[in-house]
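Left out: one protein chain. Kept in place: all the others.
After this line comes chain A, so read on.
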Amino acid sequence: MYEGAVQDLIDELGRLPGVGPKSAQRIAFHLLSADPTDVRRLVDALIEVKARVRFCDICGNVTQEDQCRICRDPRRSATVICVVEEPKDVVAVERTREFRGRYHVLGGAINPIAGVGPDDLRIKELLTRLASGEVTEVILATDPNVEGEATSTYLARMLVPLGLTVSRLASGLPVGGDLEYADEVTLGRAFEGRRRINA
């Protein structure tokens, strides 16, 4: 245990995700010996992020305006919506530079153990967006784990009766990898989701 402020800082840092007690201690002493202007910049960034960053009125992504960059972009197709769990998933899909539609960020997945139900996710907002009739396809891009699959199934059951095209991201083999290194669950999924080739 250190005295006063140092220990307070270590405790606060240790509450961050991915930071254990040893890392927290290392960061704390790095900050102690750092140049005061560097530390001031970090403090400003922290204050700024809480003060200015908010969630997009339309899709729920992080933004500094009322609406995020993607929702404001007229070149993006308004007929396709990709549903993801977190803002960081938007960034992941954006990296592909393949998707020209818009997003909807749920803010998590259905998880009864953690007390997260459909009302805690931005599902009502999604239905409101779909009500205009402009959207024709919804791509469900939740995580391929138990909770993500349950969320997708729940959404699909709600959206298919509305007459929309609903699709789920394919799961299977990583590109550029070797078949022999794929684990049996992934490979099994790839077999189930195989596609007919029309030559």
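In this text, a contact is a pair of C-beta atoms (placed from the backbone, for glycine too) under 8 Å apart; a residue touches a chain by one contact, two chains touch by 3 or more; residues count from 1.
Convention: contacts and distances are computed from a predicted model.
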Between "Lipid II isoglutaminyl synthase (glutamine-hydrolyzing) subunit MurT", "tRNA modification GTPase MnmE", "Energy-coupling factor transporter transmembrane protein EcfT" or "DNA replication and repair protein RecF", choose the name on the UniProt record of the chain that's been left out.
-> "DNA replication and repair protein RecF"
Determine which one of A:A5, A:L32, A:A131 or A:V146 touches the chain that has been left out.
-> A:V146
Where the complex has a chain not shown, which of A:G4, A:P112 or A:G163 is the residue touching it?
-> A:P112
Over the whole complex, note the residues of chain A touching the chain we left out.
-> 110-113, 115, 117-119, 146-147, 149-150, 153-154, 157, 181, 183-185, 188, 191-194, 196
